[in-house]
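Missing here is one protein chain; the remaining ones are kept as they sit in the complex.
Lettered A, B, C, D and E in written order, each chain numbered from 1.
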Amino acid sequence: MALVSLKLVTIIAEGFLEDKLIREVRRLGAKGYTVTPARGEGSRGVRASEWEGGNIRLECIVSPEVAEKIVKRLAEVYFTNFAVIAYLESVEVVRGDKYT
Amino acid sequence: MALVSLKLVTIIAEGFLEDKLIREVRRLGAKGYTVTPARGEGSRGVRASEWEGGNIRLECIVSPEVAEKIVKRLAEVYFTNFAVIAYLESVEVVRGDKYT
Amino acid sequence: MALVSLKLVTIIAEGFLEDKLIREVRRLGAKGYTVTPARGEGSRGVRASEWEGGNIRLECIVSPEVAEKIVKRLAEVYFTNFAVIAYLESVEVVRGDKYT
Amino acid sequence: MDPLELLRINLLSPAVLAFALGMLATLVKSDLKIPEALYTTLSIYLLLAIGIKGGDALAQTPLSQLWGPALATLALSVVTPLLSYAVLRRRFGVIDAAAIAAHYGSVSAVTFIAATAFMQAASQPVEGYMPALVAILEVPAIVIALLIARRGTGGTGSLGEAVREIFAGKSILLLVGGVVIGALAGEGGMRQIAPVFIDPFRGALVLFLLELGMVAAKRLRDLRKVGAFLIAFGLAMPIVQGALGVWLGTLAGMSVGGAMVLGTMAASASYIAAPAAVRIALPEANPSYYLTASLGITFPFNLTLGIPLYFYFARLLGGG
Amino acid sequence: MDPLELLRINLLSPAVLAFALGMLATLVKSDLKIPEALYTTLSIYLLLAIGIKGGDALAQTPLSQLWGPALATLALSVVTPLLSYAVLRRRFGVIDAAAIAAHYGSVSAVTFIAATAFMQAASQPVEGYMPALVAILEVPAIVIALLIARRGTGGTGSLGEAVREIFAGKSILLLVGGVVIGALAGEGGMRQIAPVFIDPFRGALVLFLLELGMVAAKRLRDLRKVGAFLIAFGLAMPIVQGALGVWLGTLAGMSVGGAMVLGTMAASASYIAAPAAVRIALPEANPSYYLTASLGITFPFNLTLGIPLYFYFARLLGGG
Partner (left out) sequence: MDPLELLRINLLSPAVLAFALGMLATLVKSDLKIPEALYTTLSIYLLLAIGIKGGDALAQTPLSQLWGPALATLALSVVTPLLSYAVLRRRFGVIDAAAIAAHYGSVSAVTFIAATAFMQAASQPVEGYMPALVAILEVPAIVIALLIARRGTGGTGSLGEAVREIFAGKSILLLVGGVVIGALAGEGGMRQIAPVFIDPFRGALVLFLLELGMVAAKRLRDLRKVGAFLIAFGLAMPIVQGALGVWLGTLAGMSVGGAMVLGTMAASASYIAAPAAVRIALPEANPSYYLTASLGITFPFNLTLGIPLYFYFARLLGGG
């Protein structure tokens, strides 16, 4: 079975950013996404999200180019004012065309 | 400490497939699994799962052979009719024997 | 954009260990953590956690040294008596300094 | 009361207004989110409570009064899916036609509750054993529709599993389980649980409809996808099946209220038992067809216009 | 009743004791965790129930009685945020001052409920239409504060989006939606839903305060961070705004009970609508300032000492 190597972008952010971030990743070329509820702490400490049901963990499998774009966009717009982190991994998928 | 390299198979699927998929991975040789609730969107759009509480995110740490088998099985039986995706990663674990 | 390579430690454990494990990883040098609710089965079968709301999935992005320390600590203190597993991955992050 | 007055009563009822509020919330992109746990809890609660009320009434109903309405219900559960299927085949393939037919042959518990609430508001008595009929109406239609699809195609899904799924499904399990609990509870037992399973019943419906409104509004976004034919079907078929139900109910000697509720049951489209079974037995069927039709079109129609209409039918036939 | 007796009644009320229990749970690191779904459900329930009760009362209130109190409320919604902002600027930057002012200008639904519960315990009648005033008081203050911040700085967040957020926010949506449902339900409709939306109201408050106590205690840990100035502000400003509210309410011809509740509304600081809006329009503002002040300091103060105090004010002015 042909496995294709792609990038998995994982974004952890305050819950109220969910819709915003989904719009962003879709706009930047993600064909799909998966959200799991999460909670956590980082350098920013207290967060309004404590009020809006914690954090979210947003995953998208995308091409390396799109991954690069997403991380860039996050760094420019979100990292400064919001409790957001993101990391990249390489993953192997079946039906690679589905994601690009 | 001896770290062993194994495969992490992550399956994202409609919630009602949970029991089915768990049976499958166990049958194919997974010694354990972890499920986290999830929601998301992909190419398939609307999904009955909207009714049955969203998607699930099913992880198993397995040997490369078992990983291969699982992905193969998914591609054959599930990908066509169900909202299911899967991806593979390499992970390092302690107590490697535990998983194989 | 400068991407730094770090280690992602994922710990899956019985829910009631959450606070304990968070204290541990923080003590060993993690600057932050993310927890997602989970459920699952492994070699240990039945678990009190069935009572205390399933498992948790605890992620921290840390330096390779800290990752090593965390896994070592888990192997020594937790693996024997508790339903706990852990695995390591390499991830790329922006703002690498944030995590170390 | 004249029809318009009945319509007004229904449209301004807390339940319908809550449904509208839910739709509004989705349309204005509100941050209002009903926790999934609340939605699940309410559906468990409503099914169990319907069953308990029905069982309590059943225990006080002589069997002689039952078999007539029971037969009428069985007849509906056979005729309606076949009817829907025949109509749908003009546009849809075997699989999708059967999948949609399964939904329209079965019954929506919430529509049933709304009908009884409306009857109460119109102070029209209804037979107490109706919930037992809901249980009868729910299953056969789904099985029939699945069998049709099976005959028409190989079908990849497992039928046996689907049937198991239906009977072990939470919908039937809670409904029938509730009937048993209610039938055996006796006066003392009922008094103990009434503050949870009887009194808050209609109020809980309001919360549930708030959520259903949000879901229905999401479905509406797919209207374009499903096409004019399915929209027309989703509006016309309930009227036909509703009239049929009222008529059979009247024949079976039910009261005006009972015939009206049976009609509403026939007109309603399942969205718990049917989707679950169809997803397993007919995975190739497109969910956006059957979910949009049953939830986005037929459910709102019955809730708002259908219910007063079926009451109107019932009074024409039953002369209430 | 003498002031001390009123204080006792309030401090020993189930609601306040539940709040204390919640704080204790956090302080002793109890494994008690309120499921997020329960917290969300209760806040949805309380907002909707307030609205429904208010709408029901509103339907029976001649408009002539309304405009006075409504104007008084509008006045408060303009004056209080400006007042808070002016004070806060002595220590905080434009952004943080405006963010905190938005919270103190708006209103806390739970503090409102606690005030009405207390009035009932003190068997002091309160105008039924108060919830409508809550809806009026909630929004303008937030918008004003955001505008101030916008004038003072470029501001990265989107104001338009924030305003949409406020009106489409669950808090306003459920409150106003509830008012409509309650106003249209009529006697029959209300009777159907009372077992859910009227009777359990105060009991549900107890559960909600258990959770709020746990959250407030977590906030307390940040007290050191926020500094003496903000702590003093969180204790003094409610008294000022409370007195102002009682006075305007009395001027507007409201009863002693009504003026007391309006005062408590003015004294209370929002923690649902305001944080959500501020987070979007002023992301640079530091949440630990506004959340700690409103939840960790002002809310507990109002709940325990403020409420009896404002009642005392109301009786001085209204001579109750």
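Here is the rule we use: a contact is a pair of C-beta atoms (placed from the backbone, for glycine too) under 8 Å apart; a residue touches a chain by one contact, two chains touch by 3 or more.
Remember, it's a predicted structure, so these values are computed and weren't measured experimentally.
Only one of D:24, D:37, D:220 or D:305 touches the chain withheld from this view, namely D:37.
Of the candidate positions E:24, E:147 or E:305, contact with the hidden chain is made by E:24. What subunit E contributes to its contact with the hidden chain is residues 12-14, 17-18, 21, 24-25, 28-38, 117, 120-121, 195, 199-200, 202-204, 206-207, 210. Taking the whole complex into account, subunit C touches the unshown chain at residues 14, 16, 45-48, 50-54, 81-82. Listed for subunit D, the residues touching the missing chain in the whole complex are 35-37, 40-41, 44-45, 48, 52, 164-165, 167-170, 173-174, 177, 180-181, 184-186, 188-189, 192-197, 200, 276.
Throughout what follows, only the chains that are shown with their structure count from here on.
Without subunit A, the contact network of the other chains remains one piece. Using the mean of the Cα atoms as each chain's centre, the chain most removed from subunit A is D.
Looking at contact counts per chain pair, the maximum sits at D-E.
In this assembly, the chain whose C-alpha centre lies farthest from subunit E is B. Between subunit A and subunit D, the centres computed from C-alpha atoms are 40 Å apart. Taking the mean of the C-alpha atoms as each chain's centre, subunit B and subunit E sit 47 Å apart. Taking each chain's centre as the mean of its C-alpha atoms, subunit B lies 20 Å from subunit C.
Looking at subunit E, one finds that residues 36, 40, 276 touch two or more other chains.
Counting only residues that touch two or more partner chains, subunit B has 36-37, 89.
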